[in-house]
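The other protein chains are all here in position, but one chain of the complex has been omitted.
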């Protein structure tokens, strides 16, 4: 009997699109995550925190209880995922516990426990925001984005790596040219990295700028040649994204055609 | 006879590419919308408003009359769109009235009526600018853009959602690192959201910047990893746009080929 | 005999890839345009101008003479382009004179003539820079870029138009929210256009920024939703560019295959 209950709970939690109850549970979890994240963000502002301190405390306690129950339930039902190795359920559960989503679920509750144990650090409060990543479970296009991220990971890392090389070279260049004039900002390559990064990514705060003619000339050279690199990861992602969508559509079309032809 | 007149008016207003008169009417409406929007923008500058107060008043009155007549005419002729349910014209018209374009037409005239009734609020004056959206009716590539927007809406929302997660995480990070040093700007996560948004979208005003070494190091990390996300929606839109154009061209080509083959 | 000379000159000027002499002439013209543009830019700096005044004067005179001769020669040989209407060469030449490239050639020399006639205005000096567009004649990928620009012109204009609507709406929003607080910058919609444009295009100078909480909240909303629009024209261009290149390659491949099959 416990097994049918576990199967039912698995359906509710992981295959929510099959049952109305599962749908309601998942929407409720989404709303709770969202409200909890908003309340964590709002509570970090002292004046808001003082006003609604009780609400924030209860909100966090409630969310913690729900997310803890959810975490252990997901571990419990995880063996429904693969029915082959029924004899060693502990191994299956351990294997589930080290999947990225299960780790996010765990990291989302740990900081709150440490907080309740009295370790009130700023960083622990902020770490509760990891809960926001729990939301990625509920969106199909989020899953698509993640797939494309993984597919293009190597290329994107290469593009970011090229960007980092450009930043180091640019920082080194401005250090040579204006190191003596603005020692505080360009007096060493690590100092110049701030300007180089802010410039090559086109953020351009303007808190640090070259002031000499040759420094500006170098800046023009750096900006014109390098400006394309910062947009490259987005371009690769977008392109990979489109080709994945096309691939899926074609796969679907082929499957449909095979099915139609078989029917004749 | 009223019916033939209605049919004729429907052709003029909605199928303007079929008749010269319809073409003239639509161009005139476009010019009026454009002039009206420019005059609303210009009139918000006090010195210009004082100089041409009379002109602006009459311009707005004239536009209001024309757009009101246009709105009711479009409702009147809307039953020509679908001839199936001739017996219940009111339902057809109500259904037309809740289409996006009809709502834009309504929202474009409402603020002016409230203004003429004496409710002179800044926000009412500005709301008249909704008229600018009436222009989208007259452009084919605008229609193409809207189609692609709808097709890619879910993905773009996902990309924007990922961007928002990154903003919250970044704001939280800078709040931990520089919250004590710049309490006015980074003293809470909501305050730090401004810097995080301005940075990750590469706007980079420079009114708020990290000043410590570790703050700048975090800034470099955030900018390099996150900078691609802001450009992602545009990339997805552009890619979706191209594939839609290709699809249309191929659809046209296939239709042409079928027609040619049938001809043989 | 004049006709063979004209044909030869046509080959030299317009089909330069066919003869070594044409190649040398065109490279020389390119170098002259480049040097002339650099000298016009440099001469606008007073200290440089005073030092090399004589050089700049002669350089400009020399370039003017060459470009004038080139202009009239191109008109003279333009009738070689199409040999159908040999009887009315004046019409053919007039038709050539209103092509974009011929107009650029004309506009490139006119300001210098006005300058030599004594009308020394800053704007006339700057207008000589139109010569830089003469360079577009000599590059194949420039021609490719121009083709794609024309193909995608309507879509790009639509994207720019949507961007302009967003700018007007954003300016209107910030005018309502911070118009009273920063009257100098947001006191009217035309004034607020500067901030809205600088923000939505992600330039972000930071000379004008919202300072209130609600102003910043509006800024965050505007930036996140609108930031993709500014990159859209580039995305459309890049996508159109790639599909044009693919189309050309396939056209070439098909032509090759037809040729190979015919050969069998």
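Every chain is named by a letter (A, B and C) in the order it is written, and numbering of its residues begins at 1.
The definition used in the following text is that a residue touches a chain if its C-beta (ideal position, glycine included) is under 8 Å from a C-beta of that chain, and two chains touch if they have at least 3 such contacts.
Since we're looking at a predicted model, the values are computed, not measured.
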item	value
Sole contact to the chain not displayed, among A:50, A:154 or A:184	A:154
Sole residue of A:77, A:232 or A:245 that reaches the chain not shown, by the stated touch rule	A:232
Sole contact to the chain not displayed, among C:9, C:75, C:115 or C:129	C:129
Footprint left on subunit B by the chain that the document does not show	202-206, 231, 235, 238
Subunit A residues touching the omitted chain (full complex)	154-155, 157-159, 161-162, 165, 168-169, 171-173, 175-176, 179, 187-191, 193, 199, 202-206, 209, 216, 219-220, 223-225, 227-232, 234-236, 238-240, 243
Subunit C, residues in touch with the chain not shown (by the definition above)	37, 40-42, 44-46, 48, 122-123, 126, 129, 132-133, 135, 139-142, 144-145, 156, 160, 163-164, 167, 193-194, 197-198, 201-207, 230-235, 237-239, 241-242, 245-246
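Throughout what follows, only the chains that are shown with their structure count from here on.
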item	value
Centre-of-Cα separation between subunit C and subunit B, whole angstrom	30
Subunit A-subunit C separation of Cα centroids, rounded to whole Å	42
Residues of subunit A whose C-beta touches two or more other chains	202-206, 231, 235, 238
